[in-house]
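As structure tokens, the structure follows; a few thoughts come after it.
Only one protein chain is missing; all other protein chains are in place.
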């Protein structure tokens, strides 16, 4: 057991798989020699050679399109979008090609590929380095969508994703790359080395895709969160003292409805949080499922805390970011009724 | 007042605006000389010349990208995607460029453009001529998203969209192009000439974007639907006799929450229907809003009737299509509780 | 004040009311271009990209260096080619008919373009992979794909290998080197590049072939494929079928100012050739050369096959609305079947009688399979496929929510 940052954990996952399986390939913009703008792949080209780990032209649809062809032929590509904000040129290849290849060919061709992308705001990146587009992928049958919130889960989920027989969209909450973030951007940041969730086993292990994690047990309200928002939830609960059960979804598609249901049936109250814009965000899906599955247990309306329906702003990003205060207000509101 | 098909009504809207305003331009694949594969623009090039109505290369992102540049310069482009299923190459231009231009430039540049696209299944078009991707656009701040269900609304909404100062995604339910569709694909189809909603005034009029239409008043359940599903709702209600209020949303973004709220507060029960895949579809957003706005009035869980979470199949499309039987079951279920 | 600038809008040479006019199309004499070395570089390919490789001359004689290049091909190979094309015509004819009778919802012919896919496919090896468009059923025919599977898909009945999931014409067959057709234009061109990269990385000695229509060269994936192929140089052949039309849109709207599609590819640093696609010998020779080159590791090559779409775009289309009815007859490069037939007769290997007989035989063969397949259900007389197939194969393992949905559906 060593302590790792999330970046190191992700790199370690790729390292394990590159070593395990000659079919695994890693590529993307600046991913090869340099090791990626967040250095997630640093050292891998030197270790495995440029036939396994390489730089690509700046064309996201080419990256995914090549990966689809490679995956269909038997490879296991794990590619990087430099930022989730730049995935859109590849949207056609992901949703119309990768997602449907198995189905439309009646399983003659399959598409085991992983698309990693740094996601979310909180780094003063403005509207093109802060987006959380997960809901645009959860609507697409054939994809799996995950987002870890700890180094441990990051490594375990990434290994599981690379081994998965189907395409996995792998969101990396970049605000958590170097340490947990509790919403106080002006406070001192604590690295993963100081946090128990920074403990990452060596070698191969997986975290099952489709299983949520109860991060905190509680009896009054259930919070559904993922990525950075898990820590925002923790901070809010810490501050307001409401006895809250915090569920880190980890996997959005497929969704661990059992765990969610059991929790909301117990608490009768639910708040969901995400950083993405509110309207038609993944929170809507969570609410739709929870209200259907737990209707008779709900004591108050499910609350949504989300990014505002506007582009992610640069200077006012902390007014945009759904921080602990907004979560507390939602918790209080759900308790009032 | 003349009776028109929806195709004729859409063509008439473009005709009115091309005539009104020299800044209006119409273009897309096969849209010029031929008049579009659904013939929506037939005759317009002959009437207005090819500087106003023209054919483009098969590149959806080029079509939208050009339109963004033109719109910013003061034109009013109204472009066609040959099928909604082919909009994805343009997804980047629509969501990252058109949608945000006004905001990011602090209103120095704006983007009044309309993107029309035939949507939905029921024509044995298989997975690439049947999709309903509306939820992928309702998640994007800066866009407006509409879908008419009658020739009258089609013309009025399209004129409103062309006159709108912001980008409008205009979905055309192609199963309704030539007549209403009540879900019986093997039955005789009745054209718009035989239907009162086929009545379309001549000349200029608009239907306000953001206003729903109560298609049928009722007291027991509220159905939220749009496009083809409005008729499926009508057919279901006709058959099962439950006194249902049917709301044709017409505009998904912005959403007419007032009308929805008033209805659900009255009925206490709600079913929402769409053809798109269920998970993270626009129905999730509707449910999230309704449960929040009407929680204390709800007598039973809101029901979702939607396309299955699979690619739209060809041969079994009527098993995929959410027809009246499924709506009836949902209505009955919502009444049981 | 500057006077108003005019934009240009490319026009076809003739519209329905006009006489067909192909006077602007230059058809260089057969045999004019040589056979380049297999390691031809883009810089050296200018004449091939702007010219037109032709083997059969107007009299039906095979002439020039490319004729020599395939001189070793025995008569049986050419007779097989002719049979492939005739079989293709019989299939197209019977299935168009089936659509007219309402037995299938949709069909799409490749009339006039038979030489291209038939000739190319016969030069491939087992394990090579095509990434076709919907108009390359020729690749299946010349791979001897079972007609029963092909037609089963047209009728979406229990003989359909895809169990009704896809549009009739969107075939898929790993065993026959035919990648699952997407329906979204262009997308698979770059996938072919990725597949070929995997061929190189795994060292399996196989190659890939991308296919794209002239209209679809406008797509972004055309660019991303050429670019990626030019960067990594995998064993991929990038075929462009220029049949002059993209539904109602004249090829000029996709060419723009480019001299040819081959020339555009050359701009990416990929050697490119332009070939008479209605000349079975030219197709065979250039395919052989390109496949050999790719397999030897000299990297990607682009081929523009110059041809004409004789039929409607599909059964949903009526071309008389946008081009002269008799335009196909005026096409200067003739008909691929007629030209090969003439050549074989000239060589003394074939006759009008044998041709008529072969046509009839093949039509019978195709019709017999068709009748058999139709007993398994047609569009007007369906034997329903289980709706549960909708959920099969969305994922390798069915997740909970799909189980719930299938249950809700009643299965």
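For reference, chains read A, B and C in written order, and residue numbers begin at 1 within each chain.
One rule holds for everything that comes next: contacts are C-beta pairs under 8 Å (C-beta built on N, C-alpha and C of every residue); 3 or more make two chains touch, one makes a residue touch a chain.
Because the structure is predicted, anything quoted here is derived from the model rather than measured.
Q: List the shown chains that the missing chain touches in the full complex.
A: The chain that is not shown is in contact with A, B, C.
Q: Out of C:259, C:329 or C:347, point to the residue that touches the absent chain in the complete complex.
A: Of all options in C:259, C:329 or C:347, contact with the hidden chain holds for C:259.
Q: Which residue among C:227, C:312, C:337 or C:390 touches the omitted chain?
A: Of the listed residues, the one touching the omitted chain is C:227.
Q: Which residue among A:5, A:59, A:132 or A:334 touches the omitted chain?
A: Of the candidates A:5, A:59, A:132 or A:334, A:59 is in touch with the missing chain.
Q: Residue-wise, where is chain A in contact with the chain that is not depicted?
A: 29-30, 32-34, 37, 50-51, 54-59, 61-62, 85-86, 88-89, 124-129, 278-279, 308-311, 313-316, 319-320
Q: Residue-wise, where is chain C in contact with the chain that is not depicted?
A: So the residues of chain C touching the unseen chain are 1-10, 42-43, 197, 199-201, 203, 205, 218, 220, 222-224, 227-235, 253-259, 263-270, 295-297, 299.
Q: Considering the entire assembly, which residues of chain B contact the chain that has been omitted?
A: 23, 25, 51, 56-57, 59, 61-62, 65-75, 89, 92-93, 96-97, 101-110, 141-142, 144, 165-166, 210, 254-255, 257-258
Keep in mind that, in the parts below, only the chains that are shown with their structure count from here on.
Q: Of the chains present, which has its C-alpha mean closest to the combined C-alpha mean?
A: B
Q: How many angstrom lie between the centres of chain A and chain B, each centre taken as the mean Cα position?
A: Computed from C-alpha means, the inter-chain centre distance equals 31 Å.
Q: Which integer distance in Å separates the CA centroid of chain A from that of chain C?
A: Once rounded, the distance between the two centres reads 42 Å.
Q: In chain B, what residues contact two or more other chains?
A: 85, 88-89, 127-128, 279, 308-311
Q: Residues of chain C touching 2+ other chains?
A: Each of 163, 165-166, 170, 182, 184, 220, 394, 401 in chain C touches at least two other chains.
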